[in-house]
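Every protein chain except one is present and positioned as in the full complex.
Up next is chain A:
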């Protein structure tokens, strides 16, 4: 069996310690397994959020692209509430107002807005890639951990069988 000395991250203070997983008792290994599972779930959740954000930004870009010179003065439906719309006319096809975060909105030209969204899409893409890499790392650690746990479990079972066998032997000896 390959000696798997895996880096187990100490979640409390973020320091990474290199622990030889083979040396740890089964109980500790189970704790680490639970911790890894939780981390993996969190990371996959974050990853899908990144993907959703990307899709949202792409959609925004698509909407801006729909603002062609032909759409000037076209009738559009403006939502007042989720179920109430009023008809309006598209008067300005040059500028858009973009949500930049924390409740602030900035008026930008179409081109500026498109480059803004492009930058955002790239930013989110990079984050998603980092998350993906971390997930792959943790999955590898997880698989190694499972192997070691399996090995220890079979070891434990063998030991128990031996002890039982020895116990029976002692019992039969004492009766004889």
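Here, a residue touches a chain if its C-beta (ideal position, glycine included) is under 8 Å from a C-beta of that chain, and two chains touch if they have at least 3 such contacts; residues count from 1.
Heads up, the rule we're going with is that contacts and distances are computed from a predicted model.
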Omitted chain (choose from "Septin", "Prefoldin subunit 6", "AP complex subunit sigma" or "Phenylalanine--tRNA ligase beta subunit") - UniProt protein name: "Prefoldin subunit 6"
Residue of A:59, A:94, A:107 or A:136 in touch with the missing chain, whole complex considered: A:107
Absent-chain contact - pick from A:97, A:140 or A:153: A:97
Residues in chain A touching the chain absent from view: 12-13, 97, 100-108, 116
